[in-house]
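Submitted below is the structure of interest, expressed as structure tokens.
Omission of a single protein chain aside, the complex is shown with its protein chains in their original locations.
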């Protein structure tokens, strides 16, 4: 198993490289939180560019070193934009992050998610309900009743999606991150957990979306597993620090962006996390 | 007439229930202020989900306990999304809030507003010019020259739309709220007025839009009249408190979200308002 200290070292390196190189991670993302996604990407040292049209998605798949697709709001043109962009990313071997927001609303989302199985994301990020829903849609876990997605909220506990996350990571060859009070990140071999953050992160819109965008920024500089973990640690650290300064969700959001910006690579790599083997889960699965 | 103390009690109950139950009020809303709408809905204790596609509007009409439609920015697909969503809400008897922003711009808005007369909103919220324009469009008041909508701004005084608001409420069987220095809320029988707020509310974009979204959150727990009034009181209270802390519109918006979050059900129900009968207006109309 990779030593914890090696993981820390790689996280510190990735966070430092992003600050040094200001890498661009373009997005097709929802209109609700698009501004916060871009500002979070800039705060950690990256650059942002958002597009909607099919040929623009393809072009940006080539121009960026990683990409972010968030399904939170769907426009008609996405029926063409998202598959073409995912295919272009796949062909160019560019890492990309998928945020499968709103599964179960309308017909297009499920249709697109099924197509993504052929061009899978390097990092799948969501709450427990969303991860479970993707695993069911991709037939990676047994169907055991309806999933607990409620609009954009999760009604399932993080732990309940642990096995689903491991299975997805093994299927895609990438990483899966489950957001919750304690976050889990897995590449199918290791499962890392990290607490921190703040209850205020669920009192502002876009904490999850912007985390996905930030993971894409880190994915320009390191492998999917470390990129996802670097994002999680940065968020848990900045969330905790911002909470200490906030009176409510308005001031929390302001402080959160400040703290994302102020966190050094050492701060981020030093935030607590635990590493376990995914093996046991697999045996029991 | 309902005693003022009974209204206060119901407002306190509605505000408390929202904090307890975290109810979802989905929206089809404009792209300019969508982030602020969601953050305001979260700050008062609700949950937000925004969609654009026709079948997604219908699905969310079923998933949420109330809905918010804001016409501020129009996409081509809205020609189908808005009527289908309003119809689904009507059939499922779900309360919904309509914000008729931008009447008079282009052809689609008026066309949609005319269709809404058959599936009327539980709460119509707007500035005086918008309320007057809807009343004229629905032939509820006599046409007396052009209405004073200027883009998204009002050029009419709140009082000038009082009778139009009462007529609309009687026509829809719901409530109408007119925003201005002193807000009016009517269900066609009572007219409640409440002052407070802040001039800064018109120096940030989305104060009205987010109020509409917050009314939809409260409409998941109480009748349209009390839901509209709870929103108005929460905004007048939070606006007043935030102004005392703000240096300009940037800090005002931050403090405003904090104060929305910090206001207790008792605070909200305790904000001053006046109740009158709508009878006199009707006789003189």
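We call the chains A and B, going by the order they appear; numbering starts again at 1 in every chain.
One rule holds in what follows: a residue touches a chain if its C-beta (ideal position, glycine included) is under 8 Å from a C-beta of that chain, and two chains touch if they have at least 3 such contacts.
If you're wondering where the values come from, they're calculated on a predicted model, not measured in any experiment.
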Among B:27, B:41, B:74 or B:172, the residue in touch with the chain that has been omitted: B:74
Residue touching the undisplayed chain, where the options are A:43, A:97 or A:269: A:43
Candidates B:16, B:63, B:108 or B:171 - the one touching the absent chain: B:108
Sole contact to the chain not displayed, among A:60, A:158 or A:232: A:60
Positions on chain B where the hidden chain makes contact: 30-33, 35-36, 72-76, 102, 104-108, 150-153, 203-206, 246-251, 253-254
Chain not shown, touching residues in chain A: 24, 26, 31, 34-35, 38-39, 42-43, 47-53, 55-56, 59-60, 63-64, 75, 77, 253-262
